[in-house]
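What follows is one structure encoded as structure tokens, with my remarks underneath.
Here the complex is missing a single protein chain, while all its other protein chains stay put.
Order of writing sets the chain letters: A and B. Residues in each chain are counted from 1.
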Amino acid sequence: MLGEGILKGLAETAKNFAGSFVSEERLTTVEYPEQRLPQIENTRDFPFLVYDGEDAMAGLRCVSCQICEKECPPKCIYIVKSTDKKPDYVGKAQFYPTRFDIDISVCMSCQICVEVCPFDAIKMDTEFELSTSDRFGGLILDKHKLAKSNSYYQKIHPTEAAEVDGRLEEEKQKLEAKAKAAAEAAAAKAAADAAAKAAATTPEAQP
Amino acid sequence: MSPNPAWSRTLDQIFVLLQHRIADLFPPLLQPWVAMILGVVGIVAVFPAIFALTTVLERKGLGRMQNRLGPNRVGPFGILQPIADAIKSLTKEDIVPRSADAVVHYLAPVVLVVAIFLGYAVLPVGRNMQLLNIDAGILFFFAIGASTELSIFMAGWSSRNKYSLLGAMRAVAQMISYEVPLLLSAVVAIMMTGSLNPSRIVEAQGGFTGILPHWYVFTPWGFAGFVLFVIAALAETNRSPFDLPEGESELVAGYFTEYSGFKFALFFLGEYLGMMSIAGYGITLFLGGWGAPLSVLAFLPSWLWFFGKLFLAIFFFIWLRGTLPRLRQDQLMNFAWKFMLPMSLLDLFVAALWRFLGEWLGAGLGTEVVRWLVCGLLLAVTYVLFARVMLKRQKISPRSYRYAE
Partner (left out) sequence: MIDTLVFLIFAGLTLAGAVAAALLRNLVHCALSLTVTFAGLALLYLSLGAQFVGFTQVLVYIGAVAILVVFAILLTRGSGALPGNLVTTSAWRIGWVAAVAVGFVLVAALQHAPFAQSAAAAPAVSVQQIGQALMGPFVLPLEIVGVLLTVALIGAVIVAMPERQGEDQ
């Protein structure tokens, strides 16, 4: 019958209208600033830079390889590479970004920068209360604002962070093992060399 | 009129008395002018105030229909929200696109609001409470209503924006199409009263049978006319589900896309005022105007009834908006020309039949029964047939494209 659906719809909305006054469970929304929903783990909005240790600027994992800058589709990352190297958290000498800006008014939260970073240096944040009265400067985040500690990362994305940490640990161990092996090999070689030298030089008379 | 106590009669006329009292303070030559100006001030103050209230009630009501709370931050229960909105829209930058036609762009909202305010001049909001008691009142309202289309076109065209122009074209096409059934459904009430004067139409519905009123909506032709009028009125005012001209998903905001700040507020005001005035005329034509719904309640003042009915009408509009999805353009046009128009013509015929049956058979209970049966059946059967045909034609199939692929 023509018009029947309209009547059904009207009944439904009337039920909602009246129901929302009597039962609190019907209300699906929360009163935001006072009440907050727990964040689901895969929440993401804008990228941030991870650092290890205590000092944010010293511990940045970013080595300024600029891959993310090149890959970012809307080109909202701006990096200036350092001319010198400084030791990173593990002590290896690396380049570092003297400037690292992300314009979050342009960023589209695609997470491509995170996917391409070979150093697990950039990750997605969950902070969303970023409103500012300065729409130009206030929305460009520099490296000081972007830098957040690894423990923060572990807090907001526990599963992902654990995986990353595991991987980094593994790599570190591999590196250490390799370094150790290399060191051992070098030591062995040095010893062998020394022995060979000694052997070669033994017959001759000492000056 | 039933003999009401004196206090109730005074209360009923309190605004009229007040108007006379103030006018009496002036020299006799100026008195009619002062009275007129007071009436205008009353209209210009009251209806925008209702508009302000409506915006917050609408948002709260829609929220409740979607199981939300709606605005509740500004003032107790968010009731001061309209003030915040007003301050916001007044302080916003007024942007005129560089390629826009500045004069027409500026005039469009002004013309719209002025035209809509003019429509209130002949609306009887209570006993003796009508600014201009003119013979052709209803005609005046429809004439004014028709001229709002032009301002919408002006807005859409002068913005030099494809969304604006498309929205304006849609709005104008829709308003022209639905004006025909709107007028025809209103003609029923006019025909039965034999007058175009709104006050006379209200008075004609003023009697009671037992405690029930003689509203036109309680007759077969009146009911059909009322339903048709409501549908056409929704379309005329671009209210949901007929809000294609400003379909946000496709046209940003339709014809007022390029308006901001105060001019945007004027459009918004115009839209709601238009809705209220058309609701007011619907009340006048079919719902007994300022008449009480039960004879025992007639001691309450007439303006209270009018505004009570107006709020109910507004609530109904909000309720519909919270329920119905938007129509498609072809559905809209088909509905206007293939359903609304024939039904309103039939309703006109039925109303005439009702009247002549009454004359031929003479007064009496038998006549009433025959009239009800004949007219009711005629309308109901046609409606059912129409519905079957329309639903049968409706072929639901996967969408096919003519040019793509």
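Following the convention adopted for this analysis, contacts are C-beta pairs under 8 Å (C-beta built on N, C-alpha and C of every residue); 3 or more make two chains touch, one makes a residue touch a chain.
Because the structure is a prediction, the values reported are computed rather than measured.
When the full complex is examined, the chain removed from view is found to touch B. Check B:Ile176, B:Leu294 or B:Leu312 against the missing chain and you find that the one touching it is B:Ile176.
The missing chain, though absent from the display, is touched by one residue of B:Phe15, B:Phe47 or B:Trp157; that residue is B:Trp157. Of the listed positions B:Gln31, B:Ser147 or B:Asn334, the one in contact with the omitted chain in the full complex is B:Ser147. Which of B:Val46, B:Leu69, B:Ile134 or B:Leu346 touches the hidden chain is settled by the complete complex: it is B:Ile134.
Of the residues in chain B, those that touch the hidden partner chain are 101, 104, 134-136, 139-140, 142-147, 149-150, 153-154, 157, 169, 172, 176, 179, 194-196.
Criterion: only the chains that are shown with their structure count from here on.
Distance between chain centres (mean CA atoms), chain A to chain B: 58 Å. Interface residues of chain A facing chain B in the complex, by the touch rule stated above, are 1-3, 6, 9-10, 12-14, 16-17, 19-21, 26-29, 31.
Of all residues in chain B, those touching chain A in their complex are 61, 64-69, 319-320, 322-324, 383-384, 386-387, 390-391.
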